[in-house]
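All protein chains but one are shown in place.
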Amino acid sequence: MRTLRFLLQKEFRQIFRDPSILRMIFIMPVIQLVLLPLAADYEIKNIRLAIIDHDHSTYSREMSRKITASGYFILNGFGERYSDAMELIEDDKVDLIMEIPAHFERDLVREDKAALLLSVNAINGVRANLGSAYLNTILRDYNKEVREKWIQLPRVNEIPQISIITNNWYNPHMNYKIFMVPGILVVLLTMVGSFMTALNIVKEKEIGTIEQINVTPIKKYEFILGKLIPFWILGMIVLTLGLIIARVAYGIIPLGNVGLIYLFAGCFLLAVLGLGLLVSTYSQTQQQAMLIAFFLLMIFILMSGLYTSIDSMPPWAQIVTYFNPVRYFIEVMRMIVMKGSTLVNILPQLITILFFAVVLNSWAVINYRKRS
Amino acid sequence: MNQFIAFVKKEWYHILRDPRTLFILFGMPIVQIVIFGFALTNEVKNSKFAVLDNAKDEASLIITERIAASNYFDLSANLHSQKEIESIFKEGLVKVVIIFPPKFRETLFRTNAASIQIVTDASDPNTATTLSNYASAILLDYQKEINKGRETPFTINVESGMLYNPQLKGAFNFVPGVMAMVLMLVCTLMTSIAIVREKELGTMEILLVSPLRPILVILAKTVPYLFLSMINIASILLLSYFVLDLPIQGSLLLLVALSILFIITTLSLGLLISSITSSQQTAMLISLMGMFLPTIMLSGFLFPIENMPIPMQVISNLVPAKWYFYIVKALMIKGLGITAIWKETLILTGMTLFLLTLSIRKFNIRLS
Partner (left out) sequence: MKEEIVIAVKNLSKKFGDFTAVDTISFEVYRGEIFGFLGANGAGKTTAMRMLCGLSKPTSGEAMVASFDVQRQSEEIKKNIGYMSQKFSLYEDLTVAENIRFYGGIYGLSDLKLKEKTAFLLKHLHLETEKDKLVRALPLGWKQKLSFSIAIIHDPAIVFLDEPTGGVDPVTRREFWEMIYQASASGTTVFVTTHYMDEAEYCNRVSIMVDGKIEAIDTPANLKKEFGTTSMEEVFLLLARKATRSAD
C-alpha cells in the first residue's frame, strides 16, 4: 500500500509537469466537442436542387415555388437544358435534378396523371434517400392541393384511406446534435483512456526507467495500479469537462441520472485503460504503441454505432461489435441522456463492460513481465 | 546519387525490421476497406420494431406481416399496452412501434377512414425519418391494394433515378475517403515521427555529418513511405475493384498520378511537422490533432461539408484532403476527365509546393 502511495505521487507529479498531456486533456475535449458536432451534422438540409422546367405553366411554377419555400432545398439551378443541370451534378454543385416535362399541366388536368423525373446524385446514399423522400412528401402535398382544387373532395372518402400519424419521441425537434454529442464524448474518453496509458508506459520502456522499476521489489499489481489510478482520475475529469461543455455549448441536459453516467463511465474507463495497458505490453517503442492503439481504436470507433447503425450491419459484423466495449457505452450514453434510462435498463451493458475490464486488465497483468 | 540511394536503403531496413508496424501499415487500409465496404452502411435495414395491435384483425395482421417481411424491419416484440412502449424504448430494444387502433379493419371499411400510429425513437433523427418513411410506404401500398385499380384522380407520378450509385452502396462515398485517410496516416504521421525519433535518440547528428547534404538526408527518410503509400493505394484500388465491385470509371493513370501528388502533399506535411518539433509525443499530437482530425472532419468524407457552418466550410478549403477527395470521387465514381478537375489539381499542386518549400526552408535553418 505504501509503495502505491509513492507510485501515485510520482505519476501525478509527472503528469502535471508534462505540457503535452495537459494539452490533450483540456484542449482535446474542447475541440472535439465543440467543433466535431458542428461538422458531424447529418441532418438533411441545404439540399441543392436544379429544376428543369419544360412546361413553364402555372402549375409547374407553383410547384417549384412550393419546393423552394419548404426550407429543405436550395435552388442552385433553374433552366432549360438537362445537360446544363448534369454539369452541375458533375461539378458537385447540385444534389438533385427535377425535370418537369412539357405539357405537365395539360396532362395532369386532361389525362388525370402526369409524370415527373428526378435524378439524384446517389454517391452519398443517405442524402439521396432522404433528399428524395422530402421532395416526394412536398410533391404529395402539392398533389393533394391540386386535387382539392379540381374536385370537391367529399367529406367522406370515396375509397378507404389510411391516415398515418407519426409521433417522434425523445427528440421532437429532430436535433442531430443531441444524438452525436454523447457519442463523441464516449470516443473522447476512449482515446484519452487507451492512448495515454499505452504511450505513458511505453515511454518508460523506451527511456529505461521501467528497468529500474523492474529491479526493485515493486509488485506487478502495484505498478499497474499505479498507472491505472491516475489515468482513471484523468478520464473522469475529461468526462466532467465534456458534460459541462455539452451543457453549455449545446444545452444538452441528460434526461436520466448523471450519477449513472459516471458509474458506467468509471467501469468503461477501467476496460479502456486495460486495453491501453495491454497494448503497451506488446509494444517496444512509442511509435509502435501509437500505431497499434490507433489501429484498434479506429476499428472500435467505426464499428461502435456512432456513425452508422449496428442494426444495419451484416450478421458477422454485428457479432464483432459484441466484442467492442465502445459500442456498449455509446448505447448507454445515448439511452441515459436522451431517454432517461435507469440502472435496470442498462444492467446488461454494465455487466458486459465490467467483464471486459476484468479480462483486459488480467490479460495485461499476466503479460507484463518484470523478468524477460 | 549513390549516397542518396544508400540512405534510402538504410531507411528501408529500419522499416522492414519492425514487422509489427509494417503489418499495421499494410493491414490498416485492408481492414478499413472491409469495414467500410461490408460492415458500415447508412442504409437502414433489419431495424427492430414492435407492434401494439389493439385490433388483431385481418388487416392489422396482414400489414404487420408485410412490414416484418420487408428488408427494412425485423419484428421484435408484440406489445400489450401503451406503457410497454416507454420501457421498450428505454431499453433500446426497438426503434419503431406501430400502433393499430381497436377495430381497425372494421372502421376502415365502414367509414373509409382509419388511422395508424407510427411512434419512432427519434434519438437518431435520420433513422427515425427513414423508418417512418418506409413504414408509410408499406402502408400506402396496402391501401393501394385494397383499392385495386380505383385510382385517385389527379395523381402526379414521380420517377426517381439514382445516379452513379444506383444501389445506394455506401462504399462509393467511403472508399475515396479511406484512401485520403490512409495516406494521411502513413505519410504525415509516420514520416514525422520517424524523423523526430532520430532527433530524440540523437542519431540525427551522426547522419548530418555525412557527406550528403542534410536536406537530402531528410528527404531520403520520406522515400520509403512514398513507396509504402503507393502499395497501399494499389491494394485499396484492387480491393475496391474486385471485392467491393467498385468500378473505376475514369482514367486509372490519372488517378495514380494525382494520388502520387497527394502523397507528396502529405509527406511535405510530415516534413513540416518534424521540422518544428523535437519530441515524438509532440509530433504525434500535432499530426493527430492538427492534421488528421481536421482531415476526417473537414474533407467531406464522413461529414457533409454543405451542412457545416460557413466558417468551417471556409476552413475546409485549407484541408488538402478535401481537394483530393473531390478529385478521387470525380475520377473514380463519376468517370470525369482532367477538364473537370484541373482547378482542384492546380490548388493541390500549389499547396504541395508551398508546403515543400516551407519545410525545406525550415529544415535548412534548423540544420545549419
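Worth pointing out:
We just call them A and B in the order they show up, numbering each chain from 1.
Heads up, the rule we're going with is that a residue touches a chain if its C-beta (ideal position, glycine included) is under 8 Å from a C-beta of that chain, and two chains touch if they have at least 3 such contacts.
Here the structure is a predicted model, which means the values were calculated and not measured.
Hidden chain, full complex: it touches shown chains A.
Shown as candidates are A:G71, A:P217 or A:G259; the residue that touches the absent chain is A:P217.
Screening A:V30, A:A102, A:I165 or A:I207 for touch with the missing chain picks out A:I207. The chain that is not drawn here is touched, among residues A:K10, A:R23, A:R81 or A:R106, by A:K10. Chain A residues in contact with the hidden partner, per the touch definition given at the top, are 2-3, 5-7, 9-10, 13-14, 17-18, 207-209, 211-212, 214-219, 370-372.
The rule we apply is simple: only the chains that are shown with their structure count from here on.
Chain contact summary for the complex, chain A toward chain B: residues 20, 23-24, 27-28, 31-32, 35-36, 38-46, 48, 89-92, 108-109, 112-130, 132-133, 135-136, 139, 142-143, 146-147, 150-151, 156-172, 174-176, 178-179, 199, 203, 282-283, 285-288, 290-292, 294-295, 298-299, 302-303, 307-309, 311-314, 317, 320, 331, 334-335, 338-342, 345. Listed in rising order, the residues of chain B touching chain A in the complex are 18, 20-21, 24-25, 27-28, 31-32, 35-36, 38-48, 74, 87, 89-92, 95, 108-109, 111-130, 132-133, 135-136, 139-140, 142-143, 146-147, 150-166, 168-170, 172-173, 185, 190, 193-194, 197, 279-282, 284-285, 289, 293, 297-298, 302-304, 306-309, 312, 326, 329-330, 333-334, 336, 340.
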